[in-house]
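Remarks on the structure that follows.
Excluded from the complex is one protein chain; the other protein chains are retained at their positions.
Residue numbering begins at 1 within each chain, and the chains themselves are lettered A, B, C and D in the order written.
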Amino acid sequence: MSAEPVLTISGLNVDYGTDERAVHALRDIDLTLHRGEVLGLAGESGSGKSTLAYAVTRLLAPPGVITGGEVHYHRPGGDRLDILSLSPEQLRAFRWQELSLVFQGAMNSLNPVHTVHSQLTDVLKAHRPDLRKAQRTGRAKELLSLVGISADRLAAYPHQLSGGMRQRVMIAMALALEPEIVIMDEPTTALDVVMQRQILRRLVQLREQLGFSVVFITHDISLLIEFSDRIAIMYGGRIVEEAGAAEIYRDPRHPYSDGLLHSFPALHGPRRELTGIPGSPPHLSAMPTGCAFHPRCGKAFEPCAVRVPPLAAPATPQGTTPGRRTVACHLHT
Amino acid sequence: NSGAGKGGVGGATGVLTLGKPDGPQTNNSNPFLNTSAGATLGYRYMIYEPLAMTNMIKPTDKADPWLATDWEWEANFTKVTFTLDERAKWADGKPLTAADVEFTFNLLKKHSALNWNGIPFDGVAVEDGKVVLTFKESQFVNQNKIIQTFIVPKHIWEKVKNPETWPNRTPVGSGPYRLKTFTPQTTTLTATPTYWNGRTKVKELRYTAYNDNSAATTALATGKVEWSFVFMPNHKQLYIDKDPKNHKLWFPSGLGVHGLWFNTARKPFDNPALRRAMAMVVDRRAIHIQAQATLYPEITSPTGIPLPAGEPFLAPEYRSATTRPDVAGAKKLLAEAGFTLSGGVLKDPSGKPVTLTFTDPAGWNDYITGLAIIKDNIKQLGIEAKVKTQTAEAWGVDVANGNFDATLRWTNSGATPYDMYQNVMDGALLQPIGKSSQQGNFGRFKSEEATTALQAYANAKDQKTRTEAMNALQKIFVEQAPMIPTAAAPIGAEYSTKNWIGWPTEANPYAPPQHTQPSALEIVLNLTPAK
Amino acid sequence: MSITATDTAVLDGAPAPEAPTRRARLRFLRGGKTRTGLIVLTFFVLLAVIGPWIAPYDPDAMSDQLLQPPSGAHWFGTTHTGQDVFSQILVGTRGVLVVGFVAALVATVLSVLIGVTAGFLGGAVDEILSALANIFLVLPGLPLIIIVASFVPDTGDLLIAFAIALTSWAWGSRILRAQTLSLRRRDYVEAARATGEPTWRIILFEIMPNLTAVIASGFVGTVIFAVLTEITLAFIGVADISHWNWGTVLFWAQSNQALAQGAWWWFVPAGLCIALLGTALALINFGIDEFVNPRLRTATGSSRKVKMRVGFTPVARRPLTGDRPEHRTSKEPRP
Amino acid sequence: MKYLLQRIAFYTVTAWAAITINFLIPRLMPGDPVQALLSRYQGQLDTKAIDSLKALFGLDEEQSLWQQYTDYWAHLLDGDLGLSFTFFPTPVSEVITQSLPWTLALVGVTTLISFVLGTGIGVYSGWKRGSWLDGLLPVTTFISSIPYFWLGLIAIALFAEKWSLFPNSGGYDSALVPAFDWPFLSSALYHAVLPGVTIVLSAVAGWILGMRNMMVTVSSEDYVMVAQAKGLSERRVMFGYAARNAVLPNISGFALSLGFIVGGTLLVEMVFTYPGIGFQLLQAVGAKDYPLMQGVFLIITLSVLAANLLADLVYAALDPRIRKEA
Partner (left out) sequence: MTTDQSENVRAGADAAAGAGPTGTDVVLEARGVTKHFPLRRTARDLLTRERRSVHAVDDVSLRLRRGTVTALVGESGSGKSTVARLLARLHPLTSGEIRLGGEPVVAGGGRSFRRYVRRVQLIFQDPFASLNPVHTVRYHLTRALKIHGRAGSGKEELERALTDLLNRVQLTPAHQYLDKFPHELSGGQRQRVAIARALGADPQVLLADEPVSMLDVSIRLGVLNLLRDLKERLHLAILYITHDIASARYFADTTLVMYAGRIVEGGDSETVTQRPAHPYTQLLIASAPDPDRVAAAADQEETGTGEPPSLITPPPGCRFHPRCPQAMERCRTELPPRFDLADGQWAACWLYEGQGVRSYGNGDAGAKPYGNEGTAATGTPAPGTTAREVSR
């Protein structure tokens, strides 16, 4: 897997609201997505995962405001595109062409009054104006078969499809222009495990064929560990740990990551002790000082309540050198 | 206004525009149906002609001959003979003969729904080319109604199966106009070139229906309509001042009145003294000015007979009587009758305070204002009144059933004051409260003398009996005050002399100026372009 | 119309940690619009209560001051019989508000009874009640009121109010039925049933409270409708004009052709009062609507500093709020 | 298909009930038509004339209500609406045919205009929330709170009487005969300006607000966001996605308002002396003209139902979710 970055996020800050009651939802996010990789994003509900996904494409619903930082997209050739300074027209051209999204909840992501065909082709119409009608229809059929839906479903309306099919249509749509990046925000919450696995397996195959990068957001840590190359853990609007999937699973460094990994039972193997995480997540408008996790952290010590730990490569106590991993914890500085 | 400029209205083009605030019409020119557009707008009088033309504002004058050159009543008014004008002919060129007249009277006799005036026709015959009508009773009080019956062509009407529901869409009459176009909004008549009785200068008549007074007033003020009759709250400002030189109005009175009807079957209004006292304090002048906007002639005689139209009928004792409010006199009268005034509240002899509720339909603005004034007036006697409005239908039912305290209402009118007195006081019409009385005596006025006097008047064989009966009626009316007359019922109109002159005026009262009266034809024939 | 989209919003009530009390439910009263509306409405309610006492003249009393333009003595001028227009409007406020609120109350009760019953019980009851509501929706309103009003010879305020209520409940009941239908299958209703709550308690305590915003909004809407209808009725002369209300004032003004006579003071104030009252009620309704449907809250839209736009998140690289992270400096250089 | 049948069945039942009520209402009113006629003509009707009128009106026989009801249906199914009392003996159908076109033309067109205009402005102001268009809202709210007749009369006082820009009354110039020629049509159009503009003014606010609210609601739906994410053109997102979905609830509102075209025009016709069916109805009520009243009610009821059915179909055409049967 190449280490060439395709999307770099640095110092990204996002607020909801513009007045004094504004909620500071993302704080100094630094993240790099590499070409061809699956980057998993996990964290407690409300930790800012969706916010991050939408902020990158500037699709935050009002009152979201990006208040700082940079987002750069790297074209395969090497030149960078500063997404935060694009004009609406440039943004339109950028979107879907280079970066597409699969939104949370397929039920509401498809326009209920247009056919699948019309929704698949209008993106082609917008971005590939030189295609003829027949070509567009052809491409739409191709896309559907890519996700295992027969072409005669093109004329169907969303409500005529099952949840799984809708989800697959969304995925097909995301791949319509063969973008470099696909962001998927909890794409399978509504599905049962069988369907979920079918879809994800399809996606992995397609990634191998087409070579795009994926940002994969989910609550399901098992799923994440299984399917992603790298995982970033978020807590309270910050990324607290980032590492290869296997590393995180075997050796979480941040106490929160550790807690997460000890909160879900495993289906196979020996029964593990489940410890969980005590306390409840902080509200964004009343964030603890210092490390946001310290009130719930069993290993907190005096700097935790005072200083925000930077996201940095951990000091390696055992002398091992675990690839490119970073963690934001005073225990590891 | 735009319409006037574009429409080519005016003497130069020979068009006369008329208007009425009665809402859209339907295409119906049956002259005998009061629901037809011809009746509502009044154009039936331009198409069909009467035997003779009476003058409502001078009911005692002899009528002008029209289709009949002469008519003769037998002494006791049970037989009349018409001599027809030989020149008369129908618009389709056929001559108008005695057969047509005979046919017409027989038509009315046969179809009582067409016989609105309820004339009790008996014998209809043609003798020597003259038409002879005979009756079982004296028709003295109906004489004008009979002679102004309009005549329809036999050759057309005899083919009509059901004249009561016949819309008569292409009316053929003997008059100077025929129907040109009909729309619910506007009806246009055009002059018949072959009119038997001379030529008319007005080549076209345009009747427009408006939905309410205010629209009609505006049309008059802007000159869009030249002839109409609309009640206006302030006619000087709203109409005259818009063109003081040409905008004219004249509201002469006929022999009918508006007045406050009492329910004489209800206590304490069964007490004539109370009614009379109230009549004595009513400020008719204020009503004339504020409620009737000076359009309706003031009632000056306590007998209620409008002057000058009713001058000849006045009883000697009331020749010079007037209707000045007399609060002191009224109080005295009440005191004599056992009423007491304590703390500003009038109590009847049994000690109950006198209060009453005036009712009238909402929207009958002049009446409501009139009631408000009367309410103010009788307060001086210590009587507390309330003005209540109803829908016109509910009110109509209540009045017919005697379910009211007092209400402002009109009376019938006719060639003599008989019609109005009969309407108010006829014991023959008396119905108990709760049973509908549709023709009159809504106040349940019970007076043997009045009933006798009315009968005597109608059936009298000679003038003396009539005069005596009339004098008796006036006395009863004044002393018992079954109703307080507040204003005369005018037969007036607004008209413009901008394009047409020759209108009836106070100085030349040859006809009442209203265009829904039979005499409208006389007026139209009299009009000439204003240069 | 917007109600259709609100059913989820009614319930989910975005978390508002800083408003932990019961008063959160009255939050909609806080908006600027709502407040303006309430102030104006309160003003008119005050007039309705004290109007007759503070009226400088007896509204019926005639004088010789015929058709006088506004002056110190007669603020809104006089009528053709010398009555004081200002006093008529003051005295008339009560009738307007009484009819408006009584009609709205009756209509709301009717619509709640019928709509909620239909929605909750379902089945044949629902079919019948829905058909009933639809029939009333189909029957022409104003003419029907005219007819109902002419049923009884004595057309007082209350009768008019009832006639208006009778013809205006159907719309609200339709909306409430739809809402109840969606609430009926909610888990918490089923949960209450599973807990063993009797049906009447479920309707009254589980479903109804969730409809309050919709009911309130319907109520305010009906008040507007009732006031306009009452005034129209008075204006076309169907109502009892011996009772003063703004419609009666307009009725007199129009039947005396006040505008044509140049007596604008007779015609204009009553109309403006109606429009003001209507606007006030509409503003309150907005408040309720926004409360029902949080997406309509304009407060979360743009501010002066940043222009919000759906689909194009603004970038404002300045601290917008005071609490920028103080540890910005501690950030490590990017790899 | 099933949907259609179901709707038609539903509307048939509603129509039956509404027509029955229409039949009952006038009969339950106090008073009788001849009496009303009398007071209308301040007449001096002879007893005999009254009786024969009653006979003509069909009011003389003592029929049971049930008998009258079955007769009514028999006539109705024959297409016979009876003879109007007020305009006796004009058939009700004729009274209605002569006034209905005016109502439909004026109010129909203005309702359509205000719907299209209001919806259009609503779409824009909902989409561009926070722009200057928001300033329009209080103004439109205020205007929509004004009683219609007041607005109309002020408009007449200013534009017809003070400045003489427009005629104050009527549907066309009295000098003209209705025909499909330019002078008549232009005159009709000219006469329709003032009533039309006032109707649009007072009706447009409701559409703006309704549409704006729906737009705001729909704008935050996921599929709109998806459309933005797809980089579609602004027009496509605004109309194809947001407005297309937001307009759906307004459609049923529009159907309802189509129904009120016929019933709600009374004030317009009163204020502007415009020919039309509303005023006929008021007159019919005033005159106890049962046949005319029933006829007008029938027209109103049927048109509301037809409009609703139409709206249901349009709705189904626009919203595939309704077309259940696949």
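Quick notes on this one:
In this section, a contact is a pair of C-beta atoms (placed from the backbone, for glycine too) under 8 Å apart; a residue touches a chain by one contact, two chains touch by 3 or more.
Here the structure is a predicted model, which means the values were calculated and not measured.
Contact with the chain not shown here comes from a single listed residue; of A:Arg21, A:Lys133 or A:Arg201, that residue is A:Arg201. For the options A:Val215, A:Ile277 or A:Cys329, the residue in contact with the chain missing from this view is A:Ile277. Mapped onto chain C, the footprint of the missing chain covers residues 10-17, 20, 24-25, 186-198, 205-206, 209-210, 212. In the full complex, the hidden chain is touched by chain A at residues 44-45, 148, 162-164, 190-198, 201, 219-223, 225-227, 245-246, 249, 259-260, 263-269, 271, 274, 276-277, 280-281.
Here is the rule we go by: only the chains that are shown with their structure count from here on.
With centres set at the average Cα position, the gap from chain A to chain C is 46 Å.
Per-chain CA centroids place chain B at a distance of 39 Å from chain D. For this pair, chain A with chain D, the centres built from the Cα atoms lie 54 Å apart. For chain C, residues that reach two or more other chains under the stated contact definition are 150, 153, 236, 254, 260, 301-302, 308, 310-312. For chain D, residues touching at least two other chains, in rising order: 29-30, 156, 161, 220, 225, 227-229, 270. Chain C makes touch with chain D in their complex at residues 1-2, 4-6, 131, 134-135, 137-144, 146-147, 150-151, 153, 224, 228, 231-232, 235-236, 250, 254, 259-260, 264, 267-268, 271, 274-279, 281-283, 289, 293, 295-296, 298, 301-302, 307-308, 310-312. The touching residues of chain B, when paired with chain D in their complex, are 1-3, 6-9, 15, 17, 23-28, 33-37, 111-113, 115-118, 164-167, 181, 183-186, 188, 206, 208, 210-212, 215, 218-219, 222, 224, 391-397, 400, 410, 412, 419, 423, 436, 438-439.
For chain C in complex with chain B, the touching residues are 60, 62, 66-67, 80-81, 149-150, 152-155, 236-242, 251-252, 254-257, 260-262.
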